[in-house]
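First the structure, in the form of structure tokens, and then the observations on it.
Yeah, one chain of the complex is gone here, protein chain that is, but the others are all in their spots.
First chain written, first letter: the chains are A, B and C, and each begins at residue 1.
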Amino acid sequence: MPVLGHTQYGKAEVRVVRIFRETDPHEIVDHNVSVALSGDFADTHLTGDNSKVLTTDAIKNTVNAFAKEAGDAVRTPELFGLALARHFTEVDQVSRVRVQVETYPWRRLEHAGVPHPHAFARDGGHVRTTTVTRSSAGQEWVVSGVRGLVVLKTTDSEFHTFYADRYTTLAPTTDRVMATEVTSQWWHATPPADFDAAHCAVVGAIASAFAGHHSLALQQTLYAMGTEVLAAEPGIGEIRFSLPNKHHFLLDLEPFGLKNPGEVFHADDRPYGLIEGTVRRDDEPDPGPAFDPGQGW
Amino acid sequence: MPVLGHTQYGKAEVRVVRIFRETDPHEIVDHNVSVALSGDFADTHLTGDNSKVLTTDAIKNTVNAFAKEAGDAVRTPELFGLALARHFTEVDQVSRVRVQVETYPWRRLEHAGVPHPHAFARDGGHVRTTTVTRSSAGQEWVVSGVRGLVVLKTTDSEFHTFYADRYTTLAPTTDRVMATEVTSQWWHATPPADFDAAHCAVVGAIASAFAGHHSLALQQTLYAMGTEVLAAEPGIGEIRFSLPNKHHFLLDLEPFGLKNPGEVFHADDRPYGLIEGTVRRDDEPDPGPAFDPGQGW
Amino acid sequence: MPVLGHTQYGKAEVRVVRIFRETDPHEIVDHNVSVALSGDFADTHLTGDNSKVLTTDAIKNTVNAFAKEAGDAVRTPELFGLALARHFTEVDQVSRVRVQVETYPWRRLEHAGVPHPHAFARDGGHVRTTTVTRSSAGQEWVVSGVRGLVVLKTTDSEFHTFYADRYTTLAPTTDRVMATEVTSQWWHATPPADFDAAHCAVVGAIASAFAGHHSLALQQTLYAMGTEVLAAEPGIGEIRFSLPNKHHFLLDLEPFGLKNPGEVFHADDRPYGLIEGTVRRDDEPDPGPAFDPGQGW
Partner (left out) sequence: MPVLGHTQYGKAEVRVVRIFRETDPHEIVDHNVSVALSGDFADTHLTGDNSKVLTTDAIKNTVNAFAKEAGDAVRTPELFGLALARHFTEVDQVSRVRVQVETYPWRRLEHAGVPHPHAFARDGGHVRTTTVTRSSAGQEWVVSGVRGLVVLKTTDSEFHTFYADRYTTLAPTTDRVMATEVTSQWWHATPPADFDAAHCAVVGAIASAFAGHHSLALQQTLYAMGTEVLAAEPGIGEIRFSLPNKHHFLLDLEPFGLKNPGEVFHADDRPYGLIEGTVRRDDEPDPGPAFDPGQGW
């Protein structure tokens, strides 16, 4: 007999922009917010009885209203997510809420040689991500992250002495270009005093480890980045990485009478290696649902 | 102290096309294959010792070679995934493999009024998805699915009598346009005799339930689709849906002196409701890792 | 001294869906409409005097209102574009208008074995495109088109005996896979009696020529498709094609002890050949601005 299993629902991709105009210079906050609720919602599935369904339209309205009501919390996605999560778990029929925020960074434009007080350019370097999970019992899990951080090193990367089966034709190398687009999420076992400062510190640690590490495999670089993050931020209990190996293939220019000593590469699209891994603190508890997929599983 | 947690790695998005030329008419199979391996791979992370690492390049080669070696299995993504999964779990250091396949359908072009024996057009209607998970102990989980199936009904959809809080402003409706882009995955507790026929039956059941169901909420439609699938295919133990509510807002044409009795709509992009849920058979065991995220978690 | 050159402005991507509910079965029309106006608009650029600027918001409203007001014309994008173009050129300060429409096809879902009267699935095969240009003097140019039509033939394609310079390393072939994604636009020197029938006929002619033509180069296939279209529709004065050569590279499986007689291919993403060309009737006048780029140049 068919039965209903796990469900969740909510509003995805509420694009809310908050301007602080009373400040001088003006400030801007740019979020893309998705909310997923779980709880006592079986009736709407089974019989179409919506009497417990908080509408996704109301969820959208709440996100927009909280961009004003939450005050300064809106500036920091982790705090904004917590404010929203605490609100939604006050709804009786909600047992768990997950708030996901993508935050787009902006930098000030220059005019007449100085930063302009109310003009900005989108900084496309990377997106800051946040996932806040809260149970109606009051447990909270805050995960911060980054996506779209594309990094490349022109040397200090080897890959050889690997396992070979009958399908292995790859030539070993002691010097290659290594590039990846970092997607990473880290769980705050103990929330930091300042989420914004912590975010900068983690992204800085990832970048610094990528740059400074002499790599024998992208897997090793992943672990080096993870350990540097844990060293930099004592409250982080666990960090996860998803690292596509953006292959740069050395081009054979011999047919044209040219030498190519590590200078000209084809940046390929597909397929790509995909290296994923977790680095955690051995004395931290289990992250529970902190990393559970949100909407879109 | 930092320690290494769960890891996996592999090659993503191997775009392999297989032509059957010895047949008349010719046939074409078009797959996008991703493979993720888990197992005894800590050394590469911790020390850069790659001696157990099957290269992602070899994984790519294997997918390509199996497009020939696997014979007719390549025609059916579930069978192709199983062949690859069985191969990779034979590698000593691999404890678990996940093979994900996206399969793109093609239809024959017409020439002089009849189907042409070797010319095709890509059928963009939807993509067939497959996830095969296999442990080195020989357990296998096969999940089939669909994504990109956009469906819409012009009536037979209500949404009212919902819970209201102070942020609720949505007007109830007894007649609306309902549209969604179906992403769904279903686990074969017992594999069917014919995966291709089963796929057609499931997609047909989803479409038929969407069309025939008088909906009081997209959540209810989800459950109706799930039960119809379970009724149609006795071997399926569980089915999951992710259904964005692609909002079609009735436009107010009064300012222009026009009535709009459910005729002209704005198809909005963002935000969107997102309804997700599971329908399972109450007498089936737990799906284990069948639905675990693959690469890209 | 700086001076203002050519300008145009308008609203892009108005996503309007029109349901015909009084019919049985229901019908659906799904358009994405962009409008660009040229004319006496220098003041807004030079001084910010907007007194002649029809707002882009009003342009959007007009598109939406015409989805009702234009009656059955909304069903056929060429007629809908003409209705809009005629309206906008009635505005005194407008000297030229260009209306671009993308039309998304839908097919009926089946329920209980028969087509359902009000449930549909998006047909992702290709998008129908339309560009209508009209001058305030009453001249009209109607261009119809298609994009996203992906076609492939498994044989009947050669490429050899080509020019070779010192950078030429390609091996000639007498049998290859040929695939492309057809973008095409054709100008109706004389409008057909039935634009919908004409569209079907042209897409059918393109597909039939692609299938039936023994190709010595994608360039030759382009010309074959163009001549077949002109033969099929006597009112078409000129047709243009943009044909990316979606390369399918035969994989070398020799290292794995496998033969690969034209069976297993890698479908590559980038780079791609791009073949573009025009076929026109020698007795037709110049198409004038019919093919000028619209918004987004």
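Rule of thumb we're sticking to: a contact is a pair of C-beta atoms (placed from the backbone, for glycine too) under 8 Å apart; a residue touches a chain by one contact, two chains touch by 3 or more.
All values derive from a computational prediction rather than experimental measurement.
Visitor: Would you mind spotting which of A:Leu149, A:Ala164, A:Ala201 or A:Ala232 touches the chain that isn't drawn?
Guide: A:Leu149
Visitor: Touch as defined at the start, partner being the missing chain; which of C:Trp106, C:Phe120 or C:Phe159 qualifies?
Guide: In the complete complex, the chain left out is touched by residue C:Phe159.
Visitor: Which residue numbers on chain C touch the omitted chain?
Guide: These residues of chain C touch the chain that is not shown: 1-15, 34, 36, 41, 44-62, 65, 91, 93, 159-165, 167-170, 215-217, 219-220, 222-223, 226-227, 230-231, 238, 240, 242, 244-245, 270-283, 293, 295-297.
Visitor: For chain B, which residues lie in contact with the unshown chain of the complex?
Guide: Spelled out for chain B, the touching residues are 166-167, 169, 255-256, 269-270.
Visitor: Need a quick check: the contact residues on chain A for the chain that isn't drawn.
Guide: Interface residues of chain A facing the absent chain: 15-21, 26, 28, 30, 61, 64-65, 67-69, 106, 109-112, 116, 118-126, 148-156, 177, 204, 207-208, 210-212, 248, 251, 253, 255-256, 258-269.
Here is the rule we use: only the chains that are shown with their structure count from here on.
Visitor: State which chain is most central when centres are taken as means of Cα atoms.
Guide: Given all protein C-alpha atoms shown, the central chain works out to be B.
Visitor: Taking the mean of the C-alpha atoms as each chain's centre, how many Å separate chain A from chain B?
Guide: Spacing between the chain centres: roughly 24 Å.
Visitor: Got the chain B residues that touch at least 2 other chains?
Guide: 15, 61, 65
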